[in-house]
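Of the protein chains in this complex, all but one are displayed in their positions.
Right, chain A next:
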Amino acid sequence: MNMNPMPQQPGQPGGATPDQLAFFNSIFRENCPFKFVFGGVTGFALGGVFGVVMSSFEFSGPQLTPQLQELSTREQMRIMLKDMGNRSYSSAKNFAVVAAIFSSSECFIEGYRAKNDIYNGAAAGCFTGGVLAAKGGVKASAFGCAGFAAFSTAIDYWMRHSE
């Protein structure tokens, strides 16, 4: 007779009790609106870093006009930093939108299907791609859906089978 509704959880971070674990899960892992916000914040941070990295590649190119070289070093630095800030901010915004829509839609789809497999990521990717490309019409939406779904499925597959 194995009647143990609340078993101990060995190996949990900090030795959490089952109640604490349920609370933690209910906020961070099972709450879809929270995932929207959290995905947005994480996407913003990631996009910012990505934008800084990409902007560092971009500047040492055709932007070096003679006018720019005439300015003092401090002025050049200021212009470069402002450009870097703009690029990283726009990249951060894009990433934030994508991550927020993707994580929240995946959460909702998983909650609806009550299953955890690879099709959740594909469907969420299709929805995200479709929404992002919605301004270009139906065909662009379809392409966005297919592309993002393929990307998301590939990442999911790699994450699930990488061990």
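Criterion: a contact is a pair of C-beta atoms (placed from the backbone, for glycine too) under 8 Å apart; a residue touches a chain by one contact, two chains touch by 3 or more; residues count from 1.
Operating definition for what follows: contacts and distances are computed from a predicted model.
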If you had to name the missing chain as UniProt does, which of "Nuclear transport factor 2", "Mitochondrial import inner membrane translocase subunit", "Response regulatory domain-containing protein" or "Transmembrane channel-like protein" would it be?
-> "Mitochondrial import inner membrane translocase subunit"
With the missing chain put back, which residues of chain A would touch it? List them for me.
-> 1-3, 5, 11, 21, 25, 29-30, 107, 110-111, 113-117, 120, 160
